[in-house]
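Quick notes on the structure that follows.
Every protein chain except one is present and positioned as in the full complex.
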Amino acid sequence: MTTFLTYIASGLAVGASFALIGSGFVVVHRVTNVVNFTQGTLTVLGGLISYSLLSMAIPHGLGEVAAVLIAAVAGLLVGLVTLSRPGTPAFVALLVTLGLSFLGTAIIILVWGQNPVSPPGIEGSIAFGSVSIESQRVLIVVVTLAVFGAMWLFFERTDLGRAMSAAASNQRAARLVGIDVRRMGLAAFAIAGALGGLAGVLLAPTLPLSVYSDLPLALSGFAAAVFGGLSSPGRTLIGAMVLGVSGQLVAGYINGSFQTQLALVMMLVVMIARHRSLTTEEAK
Amino acid sequence: MLHIRDLVVTYGAATALDGVSLDVEAGEMVALVGPNGAGKTTTLNAISGVVPTASGTIENGGRSAQVPEGRQLFADLSVDDNLRLGAWRMPRRDRNTERVYAVMPDLRPLRRQRAGLLSGGQQQMVAIGRALMARPDVLLIDELSLGLAPLIAARLIEHLREINRDEGTTILLVEQEVDLAFDLCSRAYVIEAGRVVAEGPTDVLRADPQLAAIYLGTAMTRSETP
Partner (left out) sequence: MRRLAPYIPIAAFAVAALVVPLLMRDLTFVMQTVLSMIVVVGLSLFMGYAGQASLGHAAFVAVGALTVAVLCRQLGLPPVVGLLAAPVIAGIFAVAVGAPLLRLRGHYLAFGTLAVLLLVQLVMSTVPLFGGGVGIMGIPPLLPGGQLGYVYLAIAVLVGALVVSQHLVDSRFGRGMRALRGSETAAASSGVPVLRSKIQVFALSAVFAGFAGALSAFFIPYVSQDSFPPSKSFEYVIMAVVGGLGSLWGGIVGVLVISVLLQTLNFLSTMPGLPATAGPTLQFAGYAVVLVVVLLFLPNGIVPSIQSAWRRRRARLVPTNAG
């Protein structure tokens, strides 16, 4: 029983990081209709930067926050290039972000090489009844839930958040009311960068990240976002948790190396099953 | 208040407006009527700055806000959020939505509802309210009655009359239902194929049988039914 609960717990932690990556996809897609292929690269970047900062004896907390901010700036740069020509179809924009992810890969290899690294996280573990869970994993879940709460507050209760939701909902009307839709798109990319970077920062202590982690992370995050139809952060969170937990259960009881692939199968099943409601649309 | 001279607007090779001139004085309510595709929406869009002009001048003595064709609400957001966003260009402290509920109290119980779930008439009120939030001197309204039952449209016309009377807001109304537009407005311009083909006080235009037959079809039929 305790093993089962341990798997659930680590599944929730992994799922939480998928949820952060997935919500990055959702924010950008809702506001700009673009699927941001650099989401995985931004996640890895966040983890690696926090590793470097902490190795340079920058204190805990500060190093992680700095890494997230740098990832947000990186996200903003991606947005600047991707949205640089108004009227770019979504198909082309996806390929632009693909190209930018290669650039990210090149930079990562140049600075950090190709080997996985893992920064120190929070030591120790917390006991929940008979189950003992690593503190880092608890941290991931707590921070993720807090961030999702903050995102909800941001989009529902602040004027900027409302403006971004408006740009997502009706671009024409947003322009009419005076909202700078392009700036909202850039803000979305910056937020996605922060979300991805945060996922990387939280994950890296438990799961060593390297330049090759970007694709599995992006795919897992995208799979979670697919559960939410690429538009609902709430359902992305649920989907991510389901993916994370089922992945850990499979890893524990059947075989350890299939987590990403299980997520992919579930993603394909969802995409195929929901194809009636996810039909083709013109790019915004 | 609003003075347009020889306005030309092109979309690529097509000319949407071919030298349109019109004037709207402060506090007036003027109608812009004509067949589909005549350039009525384009005129409003040019005034709002949403489409670029090829030549001609637009003199706008005050702030204008547009109530677009088809409402164009933020469907996923609440009524209150929709209204609040109407004041996006205003400083933060001026984004209080109470003013709109005072003018259109029917919206107050709906304030938390998702705008996309409202009826056509309610959505139109939200669209007008959103425009009012910008404290405009000129209200540009595109197809007020589209898809609405006559009773509801008439009710909205009453709201507009109040707004004009109480706030002195100038109104330029584009409308298919000519009867409705002429009930509210004292003057009108008839536009066809990008040009103004007739203008004048609405009672004069109404009485002209030729005009009525060609452009104001509904007006003619209405006055014929017993």
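Just so it is clear, A and B label the chains in written order, and each chain counts residues from 1 on its own.
What we mean here is this: a residue touches a chain if its C-beta (ideal position, glycine included) is under 8 Å from a C-beta of that chain, and two chains touch if they have at least 3 such contacts.
Since the model is a prediction, treat every value here as computed from it, not as a measurement.
List the displayed chains that the omitted chain touches in the full complex.
Displayed chains contacted by the hidden chain, ordered by label: A.
Hey, which of A:Phe91, A:Phe128, A:Trp152 or A:Tyr253 is the one touching the hidden chain?
Candidates A:Phe91, A:Phe128, A:Trp152 or A:Tyr253; residue touching the omitted chain: A:Phe91.
If the missing chain were put back, which residues of chain A would it touch?
35, 81, 84-85, 89-92, 94-96, 98-100, 102-103, 105-106, 109-110, 113-114, 215, 219, 222, 226, 230, 258, 260-261, 264-265, 267-268, 271-272, 275, 278-281
Definition applied: only the chains that are shown with their structure count from here on.
Per the centroid of Cα atoms for each chain, what is the distance between chain A and chain B, given in Å?
Their C-alpha centroids are separated by 44 Å.
Of all residues in chain B, which touch chain A in the complex?
The touching residues are 48, 50, 66, 68, 72-77, 81, 84-86, 88-89, 92, 95, 130, 134.
Would you pull the chain A residues touching chain B in the complex into a rising list?
Residue list for chain A touching chain B: 159, 162-163, 165-166, 168-170, 172-179.
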